[in-house]
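Here is the structure we will look at, set down as C-alpha cells.
Note that one protein chain of the assembly has been removed; the remaining protein chains are unaltered in position.
Chain IDs A and B follow the sequence of writing; residue 1 opens each chain.
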Amino acid sequence: MAGRTMIERLRDPSEKSLGVLLLAPAFLLLLLIVVYPIATLIFNSFFDMRLSGGSGGFKFVGVENYLLVLKDPDFWNATGNTVLITLVTVPGALVVGLGLALLANLPFKRQWPVRLALLLPWALPLAFAGLIFAWFFHTEYGVVNDVVRRVWPGSEPTMWLLRPNWAFAAICLTIVWKTSSFMALILLAGLQMIPKSLYEAAEVDGASRWQQFWQITIPMLMPSIIVALIFRTITALQTFDIPYTMTKGGPGNATETLAMLIHKTTIDYLDVGYGSTLAVFMFLLSLVVTGVYLKRIGRNA
Amino acid sequence: MTIPQGKGLIVLAAAIVVVNGFFPAVWILLTSLKSEAELVSKPITWWPHDPTLANYVQAFTDQPLLRYLGNSFAVAVLSTILSLFVASLAAYAIARLNLRHRRLILTCIVASSMFPLVTLLVPIFQTMRALNLLNTYTALVLPYTVLNLPVCTLVLVSFFQSIPKDLENAAMIDGCTRLGALWRVVVPLAAPGVFTAGILAFVNAWDEFLLALSLNASASMRTLPVGITLYQGEFTFPWPIISAALVVAIVPVAVLIAVFQERVVGGLTQGGPEGLTARGA
Partner (left out) sequence: MKRLKLLPALALIAGLAVSIGTTSAYAQTTLRVFSGGANQRPDLMRKLFDQYQAANPGVKIEIETGGATSELQRQYLSTVLNAKDSAIDIYMIDIVNPAQYFGAGWLEPLNAYVGSPADAMKPYLPVYLQSNVVDGKVAAMPGFADAMFMYYRKDLLEKYKIAEPKTWDELAAASKKIQAGEGNPNLQGLSIQGAPIEGAVCTFLLPYWSQGKEFNDASGKLTLDKAAAVKGLNQWLSMVDAGVIKRNVAEVKTPDTVNEFKAGQVIFAINWGFAWDRFRMDKDSTVQGKVGVMPLPAMAGGKSATCVGGWQWAVSAFSKNKAEAAKLVKFMATPATSKFLAVEGSLLPTIQSVYVDADVVKSVPRFKDAANVVIAGRAARCPGLRAGQRRGPDDDERRARAHQEARRGRG
C-alpha cells in the first residue's frame, strides 16, 4: 500500500500498528511508575540489606534470602493467615456483593437507600474502617458487646480482639463488609448488560425465577464475576489495613498477614533485602491464583 | 422487570442491607455530636445526650480540612479521567484487535498490581524526586493511574467483549474510523462498565494512604486520608473530632458516586445492547 498518504495511514492504521498505538500509553505509564520499582525489588531480593545491622547493609547473597523465607516460621504463619482470609472473605464478599447487586437492581419505589447502603462502605476511607470496627468490637466501649449485654444482661463481656479465633472472625467480617461494595458495583454493572429479551423468552417458556437466575443471570454475569474475583483475590492476598488497624496482627501473631510481615520487615526492622524476597513470594502466590482466573477469561474471549 | 414474588422476604433483605451499610456511617455521625468524655461512660450511650457541633468547628480549625478535601478531589478526579482514557484504549486493543499475545499483555498489566505497595515505595519516591514532581498533584495522579490500570482495563475488557462486533462494523461501514467507532459506539454501549471503572478508580485514589504520606508530605498538598490522621497525636485519639472530619469526608464522595452510579443503572434505558443485538442479528 505504498500509495497511502501519512494521514490516511493515521486515520486507518493496520491492526498491528493500531494495537501498538492503543497499548502505548498504558505501557509507558507502567514503565515510568512500576517497572523500575519492581526491577529494584527483585534485584534487592538477592542482597543482604539489613540497613541497621551495622554490616553496611549491602552484600550479594544469591538465593539465601529465598531459602531463609522457606524456613521462616513467621512467613508460613503469615501465609497461612493470608490464605485463610482469602478463602473466607473472597467467597463471602461474592455472596454478599451478589445479593447487594440483585437488590439494588430491583425496581423499588425508593431506590436510594439500597443504592447508598451499597456505596457507603466503599466510601469510608480504608484506614479508618478498621479503626471503626475495632471500636465496635472493643470489650467495654464496643457496640457489639453493648448489644450482647442488652440481650443477655449480666453476661461477662467477650474480649473479641484479644482471642485469636474471635479476632480472626472479626477481621474477616470487617473485610467482607468493606469489600462487598466493590463486588456489588462490578456485578451491578454486569447485570445491566444482560439483554432483557432473554428473560422475556424464558418467561414465555415458563421458566421459574429460580431457573432464570441459574440459567440466565449467573452464566451471563460470569465475565463480571471473574473480573471481580480476580481483583478481590489480589487485594485479599495483600490484606493489610484492616488487620493492621484492628489488631496489629495480634494476639501474638495470630492475625498477621503476609503484607503486614513485609511492612514490619521493611519499615520496622529495615531489612530491605528480606522484605523484598517476601514480596516476591507474595507476587508468585498472586500470579498462580490469578493465572487460573485469567485462563478462564482467555477462553471466554 | 417487576419485584418478584416473596415480596416480604425481599423487603426484609433490603432492610438488612440498608442497616448493615448505614450503621458505621450513622455511628460516626452520632459520635461526631458527642463529647470525648461521653465516650467513656459505662454502659456506652447510643444517642448523644448533649449534642454539640463543637467537634465540627474544631475539625475545621485544627487542620485545613477544606484544603485536604480539595487536594483529594483534584487528585482523584484527574487520576480517574487519566485511568479511564488509558485503560479504555488498552482494553479495546485487547478485546477487539487480532493481536497475538493478548493474554500475555493482559497478564502483564494485571500483574503490576501484585506487589505490596510498601516494597515499591522507595523507588517510586526516587522516580518522583528525579522528575522533580514531589509535592505536586502529578506525583499522585501518575501512580494512582497505574494502580487503577489493572482493574479498569480488566473491567473494560470484559464489557467491550460483550458488545457485538457487528455494531462496530456497521458504524465503520457508515464511515467511522476504528477509533471513531470506539468512542462513538463501543464506549457508550459499555457505559455501565465505564462508569463502574470510573467509580472504582475514583475511590481507590480517594482512599490511598501510603503513597500520599510520602510523596505529598507538605501541608498544602496533603490529601484527606493523611490529613485526618493528624487529628490524633502520640497520646491522643479524639474520636469525636475525627468522626466529624470523616463525616465531612464521606458525604461528598457518597453523593458523587451515587450520581455516577445512577448512570450505571439508568444509563441504558434507551437502546441497550439487546435492542442493538436484535438489529445486528
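Here, a contact is a pair of C-beta atoms (placed from the backbone, for glycine too) under 8 Å apart; a residue touches a chain by one contact, two chains touch by 3 or more.
Quick caveat: nothing in here was measured; it's all calculated off a predicted structure.
The missing chain, though absent from the display, is touched by one residue of B:25, B:121 or B:246; that residue is B:121.
Only one of B:26, B:219 or B:255 touches the chain withheld from this view, namely B:219.
For chain B, the list of residues touching the undisplayed chain reads 35-37, 39-42, 121-122, 125-127, 129-132, 134, 210, 213-214, 217-219, 229-237. Where chain A meets the missing chain, the touching residues are 36, 48, 50-54, 56-57, 65, 68, 72-74, 138-140, 159, 161-163, 247-253, 264-274.
Basically, only the chains that are shown with their structure count from here on.
Here chain A touches chain B in the complex through residues 11-13, 15-16, 18-19, 22-23, 25-26, 29-30, 32-34, 36-38, 40-41, 99-100, 103-108, 112-129, 132-133, 135-136, 140-143, 146, 149, 177, 182, 185-186, 188-190, 192-193, 195-199, 209, 223-224, 226-227, 230-231, 234, 237-238, 240-241, 258-259, 262-263, 266-267, 272, 275-276, 279, 282-283, 286-287, 290-291, 294, 297-298, 300-301, going by the rule given at the top.
Residues of chain B that touch chain A in their complex: 1-5, 10, 13-14, 17-22, 24-25, 27-28, 39-40, 42-44, 46, 85-87, 89-90, 92-93, 95, 97-99, 102-103, 105-116, 118-120, 122-124, 127, 142-143, 145-146, 149-151, 153-155, 157-159, 161-162, 177-178, 192-193, 195-196, 199-200, 203, 206-207, 209, 224-225, 228-229, 239, 242, 246, 249-250, 253-254, 257-258, 261, 264-265, 267-268, 272-274, 277-278.
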